[in-house]
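Every protein chain of the complex appears in place save one, which is left out.
Moving on to chain A:
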Amino acid sequence: MNRLFVRPIRLSRWQVVTLKTAIHVLCLGYLITVFSLAILDRLGADPVESLLHATGLGSINLLMVTLCISPLAQRLPCGDLIRCRRLVGLYCFSYALAHFAAYLLFELQLDWTLLTSEIIERPYITVGFTALMLLLVLAATSPNAIQRRLRHRWQTVHNFVYLCAALGLLHYTWSLKTLWGNPLFYWAGFVLLMSQRKSKLAAWSKSVGTLFSPRASSEKS
């Protein structure tokens, strides 16, 4: 047992593939199951609301898991864990997209004017929408080719995941009618995770400024 924690554990190609397959089966399986049950009217009295909750919570949970992966990979002698971070992150985005789709298709039932006015007028929807747009940017810039093209700026871009998590939690807190509830535990977890990254956050806040500056874009060449 001891050895497990002393020696670095390298994951073989097959172990990584197995881990990723398990992630696929779990995340995709859950999503398919809740949508099917909802269609069959077996997901509680109001399947639309249940689906919004299942996908919203799923997304926020996956976001928290994503944020746990790099501290874990540093502390456990198993740096290879980092190799499944992108997949979990992409599922976080997929769940958020499913959440939005459920909202548009089943909650608003394709009432586009209502969608527009809700995004503008309801602060918690505005915040959720902003988080979704950020996740979209992160997902779109996740392929290796784009990673290579962005070079050092990729990290700066992807550190927006912290803002994303904060906005997601704000949206969650705001969607409930009272303050006391599960979001408080999530905030506690979030603060804990951020406290591990203080120096990184400080450096990031400086580099964000350069992200859009002419100098940074001329470096692209």
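Just so we're on the same page, a contact is a pair of C-beta atoms (placed from the backbone, for glycine too) under 8 Å apart; a residue touches a chain by one contact, two chains touch by 3 or more; residues count from 1.
Criterion: contacts and distances are computed from a predicted model.
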item	value
Omitted chain, identified by the protein name its UniProt record gives, among "Protein-methionine-sulfoxide reductase catalytic subunit MsrP", "L-lactate dehydrogenase complex protein LldF", "Transketolase subunit A" or "Fe-S cluster assembly ATPase SufC"	"Protein-methionine-sulfoxide reductase catalytic subunit MsrP"
Residue of A:35, A:100 or A:160 in touch with the missing chain, whole complex considered	A:35
Residue among A:51, A:98, A:138 or A:157 that touches the chain left out of view	A:51
Touch residues of chain A, complete complex, unshown partner	26, 29-30, 33-35, 37-51, 53-54, 57-58, 60-61, 64-65, 105-111, 114, 117-118, 121-122, 124, 176-186, 188-189
